[in-house]
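Then we have chain A:
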Amino acid sequence: MVPTWHYLALAAALFTVGVIGVLTRRNIIIIFMSLELILNAVNINLIAFARHWGSVDGHIFAIFIITVAAAEAAVGLGILIAFFRNRDTVNADEIDLLKW
Partner candidate 1 sequence: MTTLLEILEQPLVLALIRVLIVFTALSLIVAYLVYAERKILAHIQVRLGPMRVGPHGLLQPIADGLKLLLKEDIIPEGADRAVFWLAPAITVLASFTAFSLIPFADNFYVTDVNVGLLFVIAISSLGVLGIILGGWASNSHYPLLGALRSTAQLVSYEVALSFALISAILLAGTLSMNGIVKAQLQQEVWFAFMQPVAFFILFVAAIAETNRNPFDLPEAESELVAGFHTEYSGFRFSLFFLAEYAAMVLVSSIAVTLFLGGWLRPFPNVEWLGFLRFAPVVVFGAAGTWCFLRFFRFPTGREWFWQRLMLFALGTGAAAAALGLLYPPVLVASQGAFWFLAKVFLFLYAFIWFRGTFPRYRFDQLMRLGWHFMIPVAIVNVIFCGVGLVLSWELGWNRSLSLLLASGATLLVAAWLARGRS
Partner candidate 2 sequence: MTFYEVTFYVLALVALLSAILVITCRNPVHSAIFLVLTLLSVALIFLQLQAEFMAAVQIIVYIGGIMVLFLFVIMLVNLDVAVRQAPYNRQRWIAGFAALVLLAEFALFIYRGRDWAKLPPAAAEAVQPNTELIGRALFQSYILPFEVASLLLLVAMVGAVLMAKQR
């Protein structure tokens, strides 16, 4: 039996990797991917706790998180395409104007 805190450690590590990605990368697409990493880390936690307490509520939360992730990816990539069409760049630090 793998102790539950091993799952938490993995989730924490993945979360940190995701945070580093979001904070340091310039490419918006990779920032989005790092966000997915963060959400996944949370899901691992939820599922691990669900197993630990023997209830499926964690699964339900994970389902909602996946829903949010899907919505976020769709809208985010839509914005990205609109942005790329107008500015021809995908670098986050070049998006520093409130209008274009």
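These made the cut because all candidates are chains of the complex that A comes from, given by their letters.
Heads up, the rule we're going with is that a contact is a pair of C-beta atoms (placed from the backbone, for glycine too) under 8 Å apart; a residue touches a chain by one contact, two chains touch by 3 or more; residues count from 1.
The structure displayed is predicted, hence computed values, not measured ones.
Here chain A touches, in this complex, candidate 2 (chosen among 1 or 2).
Those residues of chain A that touch candidate 2 in the complex are listed here as 1-10, 12-21, 23-27, 29-30, 32-34, 36-37, 40, 43-44, 47-48, 50-57, 59-60, 62-64, 66-75, 77-82, 84-85, 89-93.
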